[in-house]
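This part shows chain A:
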Amino acid sequence: MRPVLTIEDLSIALPAGADRPHAVSGMSMTIGEGEILCVVGESGSGKSMTANALMGLLPPGVTVAGGRAVFDGRDVLALPETQRRALRGRQIAMIFQEPMTALNPLMRIGEQISEVFAAHGMYGPTERERRTLALVTEVGLPDPAKIMRAYPFQLSGGQRQRAMIAMALALEPELLIADEPTTALDVTTQAQILDLILDLRRRRGMGVMFITHDFGVVAEIADKVIVMEKGIAVEQGSAAEVLDTPQHPYTSRLLDAIPTGRLPEARSLEPAPVLELKGLRKVYRTGGGLFRPPREVRAVDDVSLTIGRGEVLGLVGESGSGKSTLGRTVVRLVTPDAGQVLVGGTDLAALSEEELRKSRGKVQMVFQDPYASLNPRHRILRALTAGPVAMGRPRAAAEAKARELLEIVGLGPEAAERFPHEFSGGQRQRIGIARALAMEPELIVADEAVSALDVSIQAQVLDLLRDLRARLGLSILFITHDLRVAAQLCDRIAVMQTGRLVEMGAVHDIFLAPRDPYTRALLAAVPGADWAAENRMAGNAEGARP
Partner candidate 1 sequence: MIRRFASNKGAVIGVLILLAVIALAVSADLLFPRGPWAMVQRPFLVPFSTDGLPLGTDTLGRDVAAGLVHGARVSLLVGLVSTLVALMIGVPLGAVAGFYGGWADEGAMRFTEFFQTIPNFALAIVLVAILEPTLGSITLAIAIVSWPPVARLVRAEVMAVKRRDYVDAARLAGLSKFRILTGEVLPNTVSPIIVMASLMVATAILLESSLSFLGLGDPNAMSWGYMIGAARTVIRSAWWLSFFPGVAILLTVLALNLIGEGLSDALNPHLSRKGTA
Partner candidate 2 sequence: MKHLKATTFLIAAALAGQAMAQEAGGRLDIVVQPEPPGLMLGLVQNGPTQLVAGDIYEGLLRYTTELEPEPGLAESWEISEDGLTYTFHLHEGVTWHDGEPFTAEDVVFSADVFLRETHARLRASLAYVDTIEAVDDTTVVFTLKEPFGPFISVFEVGTMPMVPKHIYEGTDFATNEMNATPIGTGPFKFEAWEKGSFIHLVKNEDYYIDGLPYLDEVYYRVIPDAASRAVAFETGEVDVLPGGSVENWDVARLTEMDGVCSTGSGWEFFAPLAWMWLNNREGPTADVRFRQAIMYAMDREFVRDVVWNGFGKIPTGPVASVTNFYSADVPQYPHDPDKAKALLEEMGYDGQTVRLLPLPYGETWQRWAEAVRQNLSEVGINVEIDAADVAGWNEKTSQWDYDMAFTYLYQYGDPALGVSRNYTADRIQKGSPWNNVEGYENPELDAKWAAAATMTDAAERQAAYDEIQKEIVEDVPVAWLLELEFPTIYRCNVHDLVTTGIGINDGIRNAWIEQ
C-alpha cells in the first residue's frame, strides 16, 4: 500500500509554563492510501496537537520542535505558509469535534462548502454550485437544495457533521484528518457518521487519520491504531493486534477500563420501594409573546417507575430524550406539571418551597460536569457541611462526618481544607459523591456522573459507586447516554425516547432480549458492539453467571 503520509520523529513544543515541555515527542507513523489510522488517547495525550501540526493550525506559542511529516514527497512541516495553505483543504482536509461551533453561524451551508473551491480558485460559480450540490447529496443530507440554503443552526448535530465532511471532501483530498468527529454526537448518529466515513474511504480511497478516545469507535473503523500517552506513542499496530493483544501496560489499562458491556451478576433485591414515580409529566414552553403561540416540548411524558431499596436503576436515552429532566424532577430541581414523586411516602412534587427545604435530604444528586458542580470559592468542607448544617445537624458532627466521607470516597480527610481547583476531574466527582452522601439520602440521582471523565478515571469512579452500593446499600437512579456504562452498574435499565419510557427491565433482558425497536437500535449503534459482544461472551464464559 502506497503511504500517503509518513511522520518521522515528530516533536511539538509547548510554551514555557505549561504542565510539560512537549505536547508530542518522538512520534512516528505512516498512513497508507485508503487506510484508516486511529490515534487513541485520553485528554492531554497530544493526539489533537499532532493533527493540528500537520495542518499548520497549531495554537500560538505551540511549535514544531523536530521531525518530518512527508506528504506527497514533501515535508509539510517545513513548507512556507502559502504552500501549506494550498495544501489545506485541497490535499489534506480536516473535520472537528464540535460541528456546531466549527461552522460559521452566519453563513449558509452551501456558501461554506463552495468557499473551499473559491479558496483554491477552482471552477466558475455555476460549476461550484453544481459540485456543492453533489457533495451535499453524497454525504447523505436530506433535501440537498434546501440544506444548501440553510444556516448551521437549522441543522441537527449529525447533519452539521455531514456538512463538515462534505466540505472536507470537496477537493478530493488524499488525506482526511478527523479530530474526534463523533464525540459530541448521539450514539445512533455516531454510528451513521462512522458508516459514512467508512463508505467514503472505500469509494475515494483516501487515507484517514481518525483521532478518538473511544476504543469502541476504534474497533468499529480502524485499520491501524496508535495509542498515545502524555505525548508519546506507546504502542502501534494493526487494529486486531492492539485490541486483542495489547503489549503496553497503558493500552491494557485503557482496554480494561472500557465499560465493555460485560454484564454483572444480577442481585436479589428487597421489594420495598424508595422511589415511586406516578404519571410524571413536564412540558417546556419556549418563545411565545404578544402575538405568537409558545412552542411546546414534552420533556417528560407520563412516566411511572419504581426504584427499590438498594437498587440501581439505569435511565438510558439520547440527548433530548428527557432523561435529565426526569432526573431533575425526581430531586425537585424541576417541578413537574403533573404526577407524583413519592419518596418514602412523601410526594416531593407537591411540597411547598418551605417544606421542600426540610425534605431536601431525602434525594441527592451527583452532577455531570465535575468543574461546575463545586463552588470555586468554597472549601471542600463547606461544600460538604452546608447541607447537613442547614438541615439542623450540629456543625462539629457534620464536619466529622464530612471528613469520614472524604475518606470513604478515597480522598483522605485533609481534602476538606482545600479548594476545588486543587483537584482533578475524577477527584471532584468523588467529592460530589461525598457531598450527596453527607445528606444521608434515601436515593441518589447520578446525572451522567461519569460521562465527562476520561475512560480510566470513569472506571475508577464506577468502581467507587459499585463499592458504595455494596457497602451502604445505596439506591441510585443512574442516568446515562451510554448503555455500556449502564450495564456496569445497574440492576435494571429504563430506556427513554422523546419523553416516554419505551422499555424497562433487568439488564440481562434489555441487552440480550430487547423488545422495543428503539432499544434494539440503540444497542446496535454502540460502537464496537461486535467486538464487545465477543468480549462479553468471553466474560460470561469465565462463569460469572450462575
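For the reader, a short list of remarks on this structure follows.
The working rule: a residue touches a chain if its C-beta (ideal position, glycine included) is under 8 Å from a C-beta of that chain, and two chains touch if they have at least 3 such contacts; residues count from 1.
Per the selection procedure, all candidates are chains of the complex that A comes from, given by their letters.
Because the structure is a prediction, the values reported are computed rather than measured.
Candidates 1 or 2 all belong to this complex, yet only 1 touches chain A. Chain A meets candidate 1 in the complex at residues 14-15, 17-20, 23, 44, 46, 49, 59-61, 328, 331, 333, 357-358, 360-361, 363-365, 367-369, 372-378, 383, 386-387, 390-391, 432, 435, 439.
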